[in-house]
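One structure below.
Moving on, here comes chain A:
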Amino acid sequence: MFETFFPILLLVVFATLLAILLVTFSILFGRRTKLGKKGESYECGIDPVGSTKDPVPVKFYLIAILFIIFDLEVVFLYPWAVISRKLGLFGFIEMLVFVVILLVGYFYILSRGALKWD
Partner candidate 1 sequence: MADYLYLIPLFPLIGFLINGLLLGKLSRSMVNLVACASVAASFVVSLLLFFDLKSLPPDSRVIEQVLFTWIPSGTLHVNFGFLLDPLSAVMILVVTGVGFLIHVYSTGYMKHDPGFGRYFAYLNLFTFSMLTLVLANNYLLMFVGWEGVGLCSYLLIGFWFEKKSASDAGKKAFIVNRIGDFGFLIGMFLIFWHVGSLDFRVVMEQAPIVFIAGSGLVTAICLLLFVGATGKSAQIPLYVWLPDAMEGPTPVSALIHAATMVTAGVYMIARTNILYMMAPDALMVVAIIGAATALFAATIGLAQNDIKRVLAYSTVSQLGYMFLACGVASFTAGIFHLMTHAFFKALLFLGAGSVIHAMSEQQDMRYMGGLKKYLPITYITFLLATLAISGIPGFSGFFSKDEILWKSFSSANGHPILWAIGFVTAGLTAFYMFRLVYMTFHGKERMDDETRKHIHESPYSMTVPLMVLGVLSVIGGWIGIPHIFGATNYFEHWLEPVMAAGKHFAPVHTAAAESGGASTEWMLMILTVVFVLAAIFIAYLFYNKRTELATAWRQRLTGVHNLLLNKYYVDEIYGAIIVRPVINLSLFLWKVVDVVFIDGFINGFATMYDGSSEFMSKMQTGRVRSYATLFVIGVVILIAYMVME
Partner candidate 2 sequence: MIDITAAGLDFSLIAPEIALLVAAFIILLTGYVRGLSNLSFTIAFIGLVVGIALSVGQWGQQASGFYGMVTCDNFGVAFKVMFASITLLVLLLGTRYMKSRGILKPEYYALLLISTMGMMVMANTTDLVVMFLGLEIMSIPLYVLAGFARRSLESNESGLKYFIMGSFASAFLLMGIAFIFGASGTTELRRIVADIGFIIDHHRIFLYTGVTLILVGFGFKVAAVPFHSWVPDVYQGAPTPVTAFFSVGPKAAGFAVLLRIFLFGFAGLAFLSSVFWVLAVLTMTIGNVLALRQKNVKRLLAYSSIAHAGYILVALAVGGENAISAAVFYLVAYAVFNLGGFAVVTLLETRSGCKSDFVELPGLSKAHPYLSAVLALFMFALSGFPPTVGFFGKFYLFAAAVKANFIWLTVIGVMNSFLSVYYYLRVIKASYIDPSEKSWAPVTYSPAMLVVLFITVIGTLGLGLFPQQLLQFAREAIFAFL
């Protein structure tokens, strides 16, 4: 057990030490300047406009929600794809049914106009 995990332990210890070391060095030896530009979000020069807590249009959420669903349904395609040859025509038809079910959802979304941006 111990031997198996020893390299990992070593890695963890080393990484931790290195991180602490680097931060400590930077605190000790770094130069401190208190210029206004340093406190800004984008040091490269673009001034931020307005508050970051402004509401985002609902459309974004909607798209996100729809994305979650369609994205995850694809999970069923992978196992099918692996043995699709073995399943043959039957498997193909089954998967068609599955996709048609998804398509029903898609057409419903279309008919509700959820994907229209305006």
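Behind the choice of candidates: all candidates are chains of the complex that A comes from, given by their letters.
As a working rule, a residue touches a chain if its C-beta (ideal position, glycine included) is under 8 Å from a C-beta of that chain, and two chains touch if they have at least 3 such contacts; residues count from 1.
Note that the structure is a prediction, hence the values are computed from the model and not measured.
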Touching chain A here (same complex, options 1 or 2) is candidate 2
Which residues of chain A touch candidate 2 in the complex? 87, 90-91, 101, 104-105, 107-108, 111-112
